[in-house]
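One structure follows; several queries about it will come next.
Missing here is one protein chain; the remaining ones are kept as they sit in the complex.
Chain naming follows the written order as A, B and C, and within any one chain the residues start at number 1.
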Amino acid sequence: MAVRAAVAGASGYAGGELLRLLLAHPEVEIGALTGNSNAGQRLGALQPHLLPLADRILQETTPEVLAGHDVVFLALPHGQSAAVAEQLGPDVLVVDMGADFRLKDAADWETFYGSPHAGTWPYGLPELSGGRAALEGSKRIAVPGCYPTAVSLALFPAYAAGLAEPDAVIVAASGTSGAGKAPKPHLLGSEVMGSMTPYGVGGGHRHTPEMIQNLSGAAGQRVSVSFTPTLAPMPRGILATCSAHARPGVTADSVRAAYEKAFADEPFVHLLPEGQWPATASVYGSNAVQVQVAYDAAANRIIAISAIDNLTKGTAGGAVQSMNIALGFDEATGLSTIGVAP
Amino acid sequence: MAVRAAVAGASGYAGGELLRLLLAHPEVEIGALTGNSNAGQRLGALQPHLLPLADRILQETTPEVLAGHDVVFLALPHGQSAAVAEQLGPDVLVVDMGADFRLKDAADWETFYGSPHAGTWPYGLPELSGGRAALEGSKRIAVPGCYPTAVSLALFPAYAAGLAEPDAVIVAASGTSGAGKAPKPHLLGSEVMGSMTPYGVGGGHRHTPEMIQNLSGAAGQRVSVSFTPTLAPMPRGILATCSAHARPGVTADSVRAAYEKAFADEPFVHLLPEGQWPATASVYGSNAVQVQVAYDAAANRIIAISAIDNLTKGTAGGAVQSMNIALGFDEATGLSTIGVAP
Amino acid sequence: MAVRAAVAGASGYAGGELLRLLLAHPEVEIGALTGNSNAGQRLGALQPHLLPLADRILQETTPEVLAGHDVVFLALPHGQSAAVAEQLGPDVLVVDMGADFRLKDAADWETFYGSPHAGTWPYGLPELSGGRAALEGSKRIAVPGCYPTAVSLALFPAYAAGLAEPDAVIVAASGTSGAGKAPKPHLLGSEVMGSMTPYGVGGGHRHTPEMIQNLSGAAGQRVSVSFTPTLAPMPRGILATCSAHARPGVTADSVRAAYEKAFADEPFVHLLPEGQWPATASVYGSNAVQVQVAYDAAANRIIAISAIDNLTKGTAGGAVQSMNIALGFDEATGLSTIGVAP
Partner (left out) sequence: MAVRAAVAGASGYAGGELLRLLLAHPEVEIGALTGNSNAGQRLGALQPHLLPLADRILQETTPEVLAGHDVVFLALPHGQSAAVAEQLGPDVLVVDMGADFRLKDAADWETFYGSPHAGTWPYGLPELSGGRAALEGSKRIAVPGCYPTAVSLALFPAYAAGLAEPDAVIVAASGTSGAGKAPKPHLLGSEVMGSMTPYGVGGGHRHTPEMIQNLSGAAGQRVSVSFTPTLAPMPRGILATCSAHARPGVTADSVRAAYEKAFADEPFVHLLPEGQWPATASVYGSNAVQVQVAYDAAANRIIAISAIDNLTKGTAGGAVQSMNIALGFDEATGLSTIGVAP
C-alpha cells in the first residue's frame, strides 16, 4: 500500500522537482499540494512540465489540508518550517527541504539566518558516516542544502581518511534554479545568460556553516572553509571545485584509494575513471553525483570536484532518498542515476 | 520475459536518448551496442550520463553482433539502414530511426536524398489516422523525422477536419542536438549560444516531403508546405509554428473543437488550456507534445504551435512508442509525459 | 560643438543601450539621466557595463531636469511619452523610443494599446521609401518597434517591387531583452534558458499594426500580416522569418535583383551573398541588418529573413541613426556595423 505524501510549497522549483520524482515513485501516492500565494491555481499553470498533475488545484498550507498524510514534504522559505511541523503529529514523517533544522549549533544558525534556532533533525545525507543509521525509522528529516551536498560528497573522503589539512577552499558554480522562482532583476534571463558572477563572497553564504559541520564531522576536528558561490548561465546543476592542502605523505595513489573505498558501495555517488571529469550536464535531472579527485604535487593540494543536479540530488532527490531510508524502502526506489543529456 | 534489444549507433545523440529510455523500460533488456568509429570504447566515455551502462563496450555493427535480439534499433546516418536491415531476419523487429524508409514516393526520396529509394516501412506516428493499425504486429518501423513529428501533430487536426487551405507555412526552431554529434564549426557552442539562424531555407530541407506526405494524407489532397527550420541556442526541443489560411466559415470555436476531438484520447499529445502556450522546456526529456491553436480572424489564418523534445518524442521516444504498439505492449510503457524543468 | 542629450528612462535596457551608443558618438555630450523608481541611484549599480558613467546619479523625470538639452530621448513605458514631450519646447529634438507616436491610425492605436491616440510623429526607419526626407530637420521622431524594424526591412523590397501578394506570414524569434528589465516569473533565467515559447499568438501583438502600416506603404495596398513572436533563449537579437506568396511571373532572379537594388546604397542593411544566412550573433551590438531572401518555387513563396540586434538597430541604434539625419550629421555617425562575435 502506497504511502500518501503531501507537498507544502508545490509551486516553487524544489516543490516541482519533488513532484516530478514522486510521480515516478512506485510506493508514493501524491496527496495534498499547497502553495500560499498561489492557492487556488491549477498546477498546470505553475508547473507546466508536470502534465499528469495539470488539473490539480493548489490549496492553502493549513493543518487541515496537511492532515491524513504519511509523509509531508516542506518546500517553504527558510524559517517557516517549524511552525508547520509543530502542527503535524509525531507519527507523520516530515521532510524539511528548507534550512531550519540542518545546523546543530544554535549560534551558527542565529549568525547566518538571524532568527532563533528551531532545532536539529536527522540530516539527510546518507553517504556521510553514520548517515543512514540516523535516518532509519526517523520521523523528521532535514534535507541538506544543495551546495553542502555537492561539497561534502566531494571532500569527506579526504577528511575521513586523514589526507587533508583542515583548511578547505571551495568555489562552486550553480545554475539559477538554486536562487528560486521569485522574480528578481539579477535573475532575469537577460542578465544571467552569458554571465558568470559571484555572490555571498567572503564567508557570508548561509551554506558555509553546514559545510563546516559536515567536513568537521568527517575530519574529527574543526575544518575551516572558504566558500565562494558563483551563478552560472544554466538552469540546473552545481559544479563544486574543492581543495585542501595535503597532509605529509599523501600521494596520488593514496588519494585515489581513499575515494574508491569511500564510494565503492554508494548507489548514487560515482567516482569517474581517471582522466574523466564531472560535468553538470551528465547528471541533469538525475540523483547521481559525479566525483573526480586529483593530487597536485606542485601545489601539494588535493582537488576534489563534484557535479550534481542542485534540484535533484541537491534537494528533492536527496529528500526522496532519505525518505526511502526512513520508511524502510530500498534507498534507490524511484530515483534514477541517468541524466538527461545532451 | 523481457525482449532483448540491440542498438546500432549507440554513440550518437539519438542512440544515447534511446538507451536512456530503454533503461527505464520494464519490458526491455539492453543487448548489443554498436558504433563503428567508436567500436572498442567504453560507453561511459561517450555517453557519460548513462551511468548504469558506463562499462559497456561498443562493438562493430555486424550481422553477428546484431544476431539474437528481438528488436534492433538503427540509429545510423541516412542511407545506411537498408544494408543492415537486409541482414536481419523477418521475425526481428527493426526500428529505423533514420530517414531511409519514411517516404512513399521514390522520386521525392531521390530528389531530397540523392540516392536510390530503399522502400517504405510502416510509419511510426501512431497519432495519425490509421497510424496505430499500421504498426500493430509490424516487424519494420520507420520512425518519423523530428520536424515532421512536431509539424504533423500541430496541423493534422486542422486538415483532417477540413478547416485549412492546402497551403501551410511552417517556421520551426530546433535545439542543436538535432544536428547531431559530429563536430562542425557552425555547431560549436561559441557559435550557437546567443544566436538564432535559419538553414535549408526555400524548400530544401529533407523533412519537407515527409511533412507534405503526412499533411496531404490528413487533408485528402496535396498540401503545399513552405518550411523554414532555424537553429536555436538550446540543446533540445522543437517549437513548430504552423499556419494556413482558414477555409470559409471557420471560427475560433470550430478550430478549438477540432483539436479537442483529435487529441481527446491521445496519451502523449496535450492540447493546452486556452491562453497557455507550448514551451520546449516543459517537454524536456519527455515524450509529451504540447499543442495550442488559435484563429487569427484579421489574417484569416489558423495558427497551430507544438513543442516537443526532438530527441524524445521527435526520435527515440517515438521509436519506443511505436515499438510498444508493434509488440503489443501498452503504448505508454516506459515513456513519461513529465518534463525536466526548469 | 556637441549637442547635449538627455535620456529619460536611463535604467532600463533601451536606455542603457542608448547610453552605450551615445558614449561613442563624437557629436553628443551626455546630459541628464533620469529614471523614476531608480532616481537617486548610481548608474553604476544599474548599468554596470557603462563604466564611464558609473558615478552618474539618476534624477527624476521632470521638466526642470530635462530642460537645457538639444535632444531628449524618451525610453519610457508605452503611454508615458506624450505627457513628457508636451513639456519640451518645439526646438528640442524629442526622440521617442516608445510606441506612442508610431501609428497613423488612431483606431489601430486604441485597439492595440487601449488608450487615446497621442498623435503621429515622423517615423524613424530611414530605409523605407521617403524615410530620410521625413526625418531631415524634424524635431520629433517616433522610433520603430524592434519587430517592425526587422520585418519591414526584410519584406519591403518584395512589396515595393510588386513581387509579393499582400498576405505576409511572419514568425520572429526575439532575445529576452525585448521584454524589458521589469522582473516577471516567465522571464527568469531558469525559465528562458533552454526554452522556446510563443506569445501574443493570433494577431494580438502590438507590433502587428505597425508592420501592416509599413508593408502596406511599400505595397501601395493593404497588406495582411499574420505575426507570431517567440521568445528565444538569448539576451539579444531578432531573427524574423517572413514570407508571402509570389505574384505570377516571379523568379529567383527577379527577387534577388529587387533586394540588391533596394539595399545597394544602404549603410546598415547588408544583403548577404547567396548561400549565407543571417545570424543574430553576427549583428550582436551592431546597427547592421543582415538580410537574405529565397524563392521557393514548389510553394511559390518568397522567404525573406533578417537578423538585427533588437536593442541596437531595433531600438537605440535606430534612434541614433534617425537623430543623425534629423540633426544633419552623417547618418552613420557613432554607429557601427561590426558585431561582437562569437
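Quick note on the criterion: contacts are C-beta pairs under 8 Å (C-beta built on N, C-alpha and C of every residue); 3 or more make two chains touch, one makes a residue touch a chain.
Remember, it's a predicted structure, so these values are computed and weren't measured experimentally.
Q: Consider the whole complex, including the chain that is not shown, and state which of B:198, B:235 or B:339 touches that chain.
A: B:235
Q: Which listed residue (A:17, A:70, A:100 or A:191) would be found touching the missing chain in the intact complex?
A: A:191
Q: Using the document's definition of touch, tell me which of B:2, B:188 or B:297 contacts the absent chain.
A: Reading the full complex, the residue touching the unseen chain is B:188.
Q: For the chain not shown, which residue from A:115, A:129, A:226 or A:251 touches it across the whole complex?
A: Answer from the full complex: A:226 touches the omitted chain.
Q: For chain B, which positions touch the chain that isn't shown here?
A: So the residues of chain B touching the missing chain come out as 13, 175-177, 179, 181, 183-185, 187-194, 233-235.
Q: Pick out the residues on chain A that sit against the missing chain.
A: 167, 169, 171, 173, 175, 188, 190-191, 193-199, 201-203, 208, 224-226, 228, 230, 232-237, 239, 241, 243, 277-282, 284, 292, 294-301, 303, 305, 307, 342
Q: Can you list, in ascending order, the chain C residues touching the missing chain?
A: 13, 16, 20, 23-24, 42, 44-45, 47-52, 54, 177, 181, 193-194, 235-236, 270, 272-273, 276, 279, 281-286, 288, 290, 336-342
Here is the rule we go by: only the chains that are shown with their structure count from here on.
Q: Fit chain A to chain B on CA atoms, both being copies of the same sequence, and give the resulting rotation angle in degrees, nearest 5.
A: 180
Q: CA centre of chain A versus CA centre of chain C: separation in Å?
A: About 45 Å, centre to centre.
Q: For chain A, write out the residues touching at least two other chains, lowest number first.
A: Touching at least two other chains: 13, 177, 181, 193-194, 235.
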